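All protein chains but one are shown in place.
By written order: A, B and C. Residues from 1 in each chain.
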Amino acid sequence: MAGSGNLHLREQEKPLLRVEDLVVNFLSAGGETVQAVSGFSIDVLEGETLGLVGESGCGKSTTARAIIQSPKPTAGSIQLDGVELTELDDEEMRRTRPILQMIFQDPISSLNPRRTIRDVVAEPLYVWWEEETGRLAIASWFEKTGNLFQKISSKFSRPARILAPLAWLSLIFWLVSEASDERSLETWLSWLKTPAQFIGFPVLFILAAMAAALSVVGAVWLVLAVILPFGVISGKFGSVTNTVGLTGLFTSLFAVVFLFFRTWSSLGGVAHWLSSGILLLAVGFLAVWSLLACREPSRAGSSALAVLVFMLFAIQVFYIVGLDGNTKLAVFSLSAAVDGILYWLIARRYKLARAQMRQRAEPEVKRVLEAVGMEVEGSLERKPHEFSGGQAQRISIARALILNPKVVICDEPVSALDVSVQAQILNLLEDMKAAYGLTLVFIAHDLAVVKNISDRVAVMYLGKICEVGPPELLYSAPQHPYTRLLIDAIPRPDPEFDQRNAVRIEGELPSPLAPPSGCRFRTRCPNVQAKCSTEEPQMKEVASGHYVACHYPADSELNQ
Amino acid sequence: MIKLKLRKRTREVDETSRTNNSLGLMFWAAVSFLAVLTFCAIFADILPFKNPTQTFKGFNKNGPSGSFLLGNDGVGRDILSRVVYGAQTSLVIAVVGTSIALIIGGSIGLAAGYYRGKVDRLLTIMLNTTLIIPPLILFISLILFLDPAAERRMFILIFTFALLSIAPIGRVVRANTMAWSEREFVLAAQTIGARNGRVMFREILPNVAPSLISYSLIVMATLIIVEGAVAFLGLSVPSPTPTWGDMINKGRPHLDVAPHITLMPALSMFLTVLSLNFIGDKLQEKFESKAAIL
Amino acid sequence: MKFLKRNIGRIVLTGLVLVILFAWFARPPFSWTFGLLILVGAFGALVTDANYAARRIFSLIPVLLIVSFVVFSLMSSLPGDPALTILGAGATAESIAQLNQELGFDQPFFNRYGNWMGDVIVGDLGTSRILREDVADGISRSITPTLQLMAYSLILAVLIAVPAGMYSGYKNGTRQDRIISYTMLGFLAIPNFVLALVLVLFLAVGGVTIFGVDIGFRWLPAARYVPIGAGWSDHLKHMLLPSLSLAMSQAAVFMRLLRSDMIGTLRLPFIDLARSKGLKTGRILFRHALRPSSFTLITVMGLSVGSLIGGALITEYVFTLPGVGSYIFTGIFKRDFVAVQGAVLVISTLFIVVLTFSDLLYLALDPRLKHQSEAA
Partner (left out) sequence: MAKKFVKAFAVLFAFSLIAAACGGDSDETAIENEPEVVEEEVTQVEEDREQGDATGEDTRDDMTAVHGGRLVYGVEADTSNPFVPYASSCAISCRMILRSVSDALFITGAGGNIVPHLVETIVPSADFKSWTMAIRDGIKFHDGTPLDGAAVAYNLNTCRMSPLTGPALSQISDVTSDGQSVTISYTFPEALGPAALNSSTQCGFMFSPTWLQTIASNPLLTAEQRATAAGNPTELVGVGAFTFKSYTPGNGNSFIATRNADYWRGENGITGEELPYLDEIEFVVSVDIQGRSNGLKGGQFDIIHTSNADEIKKYEGNEDYVLLQANDYGETSMYMLNAAQGTNPYAGALRGDPELAMDPLGMNSTNPMIHLSCRKAAAHSLDTQRLADERGAGIVKPANGPFPPGSMGYLEDTGYPKFDIAMAQTEMEQCKIDSGQDPVTVGVTIGQDPFSAETADLVVSMMDDAFGEDISVVVTPIEQGQLIGLALAGAYHVMGWRNFGGVDPSELWYWWSAYTASPVNPTVPELALNFGRFVDPEMETAMQGVRFNPDPAVRKASAEAVNRLFGKNVWNLWTTWTLWGLISSPRVMDITTFTTPEGTMTAPVVAGKHSVQQIWCQDGNCQG
């Protein structure tokens, strides 16, 4: 029964969310393909609530995660408000996320145990405000410094955040390089031992000891010179490769290895050769990276910055190699000073903006928390584990709502809650839907839960849709044998109805590694026929807006 | 009979889980020992310690006395001040080594555990390559081949120590990150549009940090022992800068007539390592039990 | 075949013990012993999970190549002229040039590396010009005491750690547990060179008096190595103190691991089932709880080889044992880079093989892992 076909999609009505032929496959550890979702299609109109039901393991949650592109689906199309999500790159997708939110099954697990409720709820605001302010800070700084980079693109918050601490380090290292001599370790240790200076700079202490230990303060500068530009570059191109952290890592590793060999190469021999090779590699790596940056037209402004930083870096690197001790130190001090001031200025702008953020977020946080029915007083500074499951789920909903999303996907939001709380949360979601004009995709394994909240219900089995329809039709006249079985399984307070006589689903869900041929439900179907194993049923309309994918639906002649 | 035993056992278990939450007297004793040692080491120049390299004529091999609280060594130096200044060396090397390893190993572990897949495999290989050559062998090869003349000994010491600690720390972080990445709040953070870096550093790192810190303490303890071993072989920071391992080594010829020369540095090394291990253990226990509640 | 599969853990263990016994009595070259050990381990793993084992074994090749390269380039960068070191003080410029040519030092780095690797693959580690012997011979000779020292330490550590860990885990939370745990924590904090000094002072040299009471004994020898051939008891007597000083910190690590795993295992339902069957405590601990608690221990035992090698180096120094640690030490100080190069390569290879091997053994002992690795 679970079958294919897109008959149930409402082409004419321009749905807000449209999923077509969604396929999600995983590779198992054994190298086999798990077909979690195969050819799933659905659409949701604006303001509509879609109920998605099915047994555990049928692919509901996988579908939900595929919709939010985490992970990206194997195939198929997902359109949100006309935008094809599967074709967005990581950065574009990230920018789309505020309008597509999700509420999770386990309320406790979905809240970071180490953060206060205030921060949990306001985090989305922080994320986006920081982008904004960071971008503004840098843009304004560059404007002031000669209009060189007027076209700074909108993607500059991350560098600012990286630069904030690094700027301080720059200054510190500048100081270090100014102050050191050949016996720098002793000098520094004795200097640092003086309490006033020591207490203020624990980090400085560690790094200074390192620097002193290296005996070539400039060498430490090299590490910075490598890491700093990469902070800038990688922040910008994170969306290209989505391996921001990795890049930084590689760079610092390059630097460390290079440093090592450099020290080594002072002893001559093959090490010198190796160090040159590694240096060449590092520089080449950077060069390619910068070229890559220039090729992206939308990021022209930041590319220019990348090139500048790269040049700065290259100059520094080549100076290290070519110069003698004293000149080296002088050059380092100079470039250190320039870098340091540059980064420090950027960071200062950024820091100022950030200080106001929490304050700015407070009314917003209070508003959503009140909206979801939380007691705001006294709960802002508490940690998630101090709340009950129901309260935590409310917080979760508040977090999803604070960005004013259009679509909220609720992945079994009540199945981990007590029955009494379930109703509260369901009611809350209904209220929110009304208040914010939300479009909901509501996932549950229990048909009873979605019955009242949904405008449309889809039943899923083993990665495919069996039946779609308005709840009143679907519940009263289920066409698909699987739907019928699910409805029969709902406990009901009807003394006439003998639960034991109801038809039961027998057997286990088949393995998604090797789904049955033809109709996927045939192995457990009470009405199975020969045709079911050879031919996959297609979606067909049995009533207005009621679609079923079964060769022998309940109303068909054969069943009667 | 057996039933009785069983019940008794259960009660004991309950007791321990209760005591686990308070850190206990021993923990604070260990912390205060380290605090005093660190304080003395940092402010050794200001505090009234004798010059650790000054040899007092006629005091060689003297036992503890009023003016020399822990006695004098083979050439009449004050053991107390040498122990304190030795702590300086040990602590600086261990702390700096661990910090570097923490930064590098931590980022590698975080990235490997968060991104998984190919990134994970690549980084794991990188971690494992640092384990190829057995630590001390690598160490001695490095020292003797890079710098037989002890000019850059401190650099090599720290470099090697960092290199040796990257893999263990990286592994711990990776495993922890993997476990925490399973939590839905990570997905939630991605859903609100946070970048990967933000997710790693703001969401996962604070959760990984406690076990990371307690593990780093244990790594630090190990580094102190390894530094001692290297100094014992005469390959650490050049003399006369006091280090514990060097003091133990130099006390060896006098072991039968003046055991205190060896005993005092050995004891301080023992107590430091013990304290670090103990604190690390207790913190780990505490955080684990807390994590279990969540 | 089914019998084989079911009892593979036991078969492999028996095989290993047999190989080790054979190695000690028949004294074949150590390369053979290693070969045999690896074969037995690989066999066990192959029977259990051929794919995985093959992958692991093949993945050794690049690792070994990396090691050889690292070792070679390290040793090649040593300060000073190797030919001069070899020829000694009386060398003339011509003789140095001639020897350089003879040894191939005038060739480019990669040529030298290639030549060296080619020789190493056929088991020729070169000839040490300073010790004037074949490096492979020298390593074969000196690795025996080291391997014995490591083996005895490992055995001692296990002998101490297993009962202590089991008892402590069983008595979890009681005073006995605390006493044992803290004692072991103490041993963890004693560096092995200090322990060695203390043991020698009290058990070997004698003459230590405190308040007039003689507390020094001369029970055990403090120096020298006696091969097995010269008498088992004498050999063991000479190895006892070094092994003990090396074993204690390992024992502490093992004990703490076993203890925590034991606590975990004892909470599992099947232990309650065993109890409800009325089995005696000892039987429950040894027959039911030990095996599932010992898997981490086995992995860590493999990893501990690294620290054992390092510890052996210091122990050999204190106890004057002519092991591979002394060999490397002498080689390094005499700038005998051929010898050091060979020895470091052998030790690293040994280390990697043991690591891999402990993984494979783990697999052989616990076939469940196969399924886990698939599920993960």
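We take it that a contact is a pair of C-beta atoms (placed from the backbone, for glycine too) under 8 Å apart; a residue touches a chain by one contact, two chains touch by 3 or more.
Keep in mind it's a predicted model, so treat the numbers as computed, not measured.
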Left-out chain, listing which of the shown chains it touches: B, C
Per the touch definition above, residue among C:173, C:221 or C:342 touching the missing chain: C:221
Options B:38, B:60 or B:128, residue touching the unrepresented chain: B:60
Residue ranges of chain B at the interface with the undisplayed chain: 53-55, 57, 60, 73-77, 148-150, 234, 238-240, 246, 249-250, 252-257
Contact set of chain C toward the excluded chain (per top definition): 80-81, 84-85, 88-93, 130-133, 138, 141-142, 200, 204-207, 218, 220-225, 238, 316-323, 326-327, 329-330, 333-335
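Keep in mind that, in the parts below, only the chains that are shown with their structure count from here on.
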Cα-centroid distance, chain A relative to chain C, in whole angstrom: 45
Computed distance of Cα centres, chain B from chain A, in Å: 36
Junction residues of chain A, two or more chains touched: 264, 267
Multi-chain contact sites of chain C, meaning residues that touch two or more partners: 77, 79
Footprint of chain B on chain A - complex, ascending: 65, 68, 70, 94-95, 97-98, 100-102, 104-106, 108-115, 123-124, 127-128, 158, 185, 189-190, 193, 195, 198, 206, 209-210, 212-215, 238, 242-246, 248-249, 252-253, 256, 260, 263-264, 267, 385, 396, 399, 403
Complex interface listing, chain B residues touching chain C: 2, 5-6, 12-13, 15-16, 19, 128-129, 131-137, 139-142, 144-145, 148, 221, 225-226, 228-229, 232-233, 245, 248, 252, 255-256, 259, 262, 266, 269-271, 273-274, 277-278, 281
Residues of chain B defined as touching chain A within the complex: 42-46, 88, 92, 95-96, 99-100, 104, 107-108, 110-111, 114-115, 119, 123, 126, 146, 151-152, 154-155, 157-159, 183-185, 187-198, 200, 203, 206-207, 293-294
